[in-house]
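I'd like to ask some things about the structure below.
Only one protein chain is missing; all other protein chains are in place.
This part shows chain A:
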Amino acid sequence: MNQAHADLLTLLAGIAGILVAASLIGYVLQRRLSPDGSNAVIENLNARIKAWWAMVVLMAIAFIGGRDGVILLFAFCSFAALREFITLTNVRRADHWALAAAFFLVLPIQYYLVWVDWYGLYSMFIPVYAFLLMPIISALRGDTDHYLIRVAEVQWALMICVFCVSHVPALLSLQIPGYEGRNVLLIAFLVAVVQLSDVLQYVWGKLLGRRKIAPFLSPSKTVEGFIGGIISATLIGAGLWWMTPFSILQAGLLALVIALMGFFGGLVMSAIKRDRGVKDWGHIIAGHGGFIDRLDSVIFSAPIFFHLVRYWWSLT
C-alpha cells in the first residue's frame, strides 16, 4: 500500500465515521419526532444521508478503479447533468442534430482528451470548436425562431455540464514534484471541501439562520449559514493539508476559494432553476434532486481550483 492509498483510506474512514454518526442521529430523530414519516425536514435529512452513503461508496469504487475509473465516473456525471440541463431548455426539432452531437460527440471527445492528457486541446475544445460547430449545425436546419437563445442554452449546457465537470478528473494529470501518484487526493480534497461546505452552510443556516442572503434566488440560504459554512469549510480544508501538496495556510486559502466558488455556483444554478420555474434539476438522487443539484458547487470550483494548482504547483 502506498502513501496515496493510506491517505485515501484515512479520509474515507473519517467520512464513513461522520456518515455513521449522521445516520444514527437521523435514526434517533426519526424515532423521536417523525415515527410515522410525517416530519418533512427529518425525512428529507434521512433521504440525504442515504444518498450521501451511495455517493461516497461510488466515489470510493471509482478511486479504487484508478484514473480510468475516475474519468468514467465523471463522464457519466457529465452525461446525466447534460441530460437534466437540456431537458429544461427551449431546444426544438431544428436543434436535434446539434444536441445529438453534444451528447455523442463532444462529451466523449472531451473526456477522451482528458484521458490522453492533451491539455492544449481539452482546455479549449468546447469553448472554441464545439461553440462554433453547434450553431452551424442548428443554422443548417433553417429554423431561426429564438435562434440566439437556443444556441446560447446549448453552449451553456456544454460549458457547465461537460467542460467544467471534466476539470475534476483533469486534476489527475497535473505533475507536482514530490506528489507523484497521489493526484487522486486532490480530487478527494476538492470534493470533500465543496460538499462539506454545502452541508455546513445547511447546518449553520438551520441552527442560526436569520437573515436571508439571496431571498429571490435561494430563500433557504442565510447570511449566518454562508459565513459559518465558509469559515468551517476553510478550517476543515486547512486541516486536510496532509493529503495535499500544500502547506496548512495554502490549503486553507484554496479551500476558501473552493467554498466561495461553490457557494456562488449554487446561486447561479438557482437563478437558472428560477428562470425555468423548477425547484430541482431532476429526481435521480432521493432527497437531493438531480445530479446538477449535487454537482452545482463542484462545477464552479473545479476549473478554478485546477488552474490555480496548475499555475502555482504543476510542472506541466
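Keep this in mind: a contact is a pair of C-beta atoms (placed from the backbone, for glycine too) under 8 Å apart; a residue touches a chain by one contact, two chains touch by 3 or more; residues count from 1.
The definition used in the following text is that contacts and distances are computed from a predicted model.
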| item | value |
| --- | --- |
| Options "Acyl-phosphate glycerol 3-phosphate acyltransferase", "Gas vesicle protein", "ArsA/GET3 Anion-transporting ATPase-like domain-containing protein" or "PTS system IIA component, Gat family": UniProt name of the undisplayed chain | "Acyl-phosphate glycerol 3-phosphate acyltransferase" |
| Candidates A:104, A:156 or A:242 - the one touching the absent chain | A:104 |
| Chain not shown: contacting residue from A:84, A:153 or A:296 | A:84 |
| Chain not shown: contacting residue from A:159, A:278 or A:308 | A:278 |
| Positions on chain A where the hidden chain makes contact | 79-80, 82-84, 86-88, 91, 93, 96, 99-100, 103-104, 278-284, 289-290 |
